[in-house]
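For this depiction, one protein chain was excluded, whereas all remaining protein chains were kept in their positions.
Let's turn to subunit A:
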């Protein structure tokens, strides 16, 4: 595992690379979508906190619809063909169990991922979403492999 360059993915950011990277991130109600192009061995990942951009803030990848669009763009810039890209979806747990009216952000985050990916005809080949727990994930950009573990943690 040592030959991998490492990157810690913060919320509201994106990462994509042609080099073999190991990207780590922690998810609560946030969702991370790992895109992988098996032909060119290009991997990219985002980490968004809310489903849809409200039109007011800066149009940053804090919002699902923007984060997905921008990640695909980044992959294409790096040389991927849209038709080759496949996706894995992680996160979207609803950790705030106390307040059931917490608007189910996790669930809405997952839904936006599925809708947009379907629209873009990008196949979702694996996923681990929802539930009550947080997740740690490790994404290998060259193989598209994702290692995944549940954690008992508060909101991220």
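Keep this in mind: contacts are C-beta pairs under 8 Å (C-beta built on N, C-alpha and C of every residue); 3 or more make two chains touch, one makes a residue touch a chain; residues count from 1.
The working rule: contacts and distances are computed from a predicted model.
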Assuming one chain is omitted from the figure, identify its UniProt name from "histidine kinase", "Phospholipid/cholesterol/gamma-HCH transport system permease protein", "Lactate utilization protein" or "ABC transporter substrate-binding protein". "histidine kinase"
Could you tell which one of A:17, A:128 or A:141 touches the chain left off the display? A:128
Among A:40, A:60 or A:84, residue touching the chain not depicted: A:60
Interface residues of subunit A toward the undisplayed chain are 6, 8, 10, 12-14, 24, 26, 46, 55-62, 67, 70, 88, 90, 126-128, 136, 138, 145-149, 151, 153
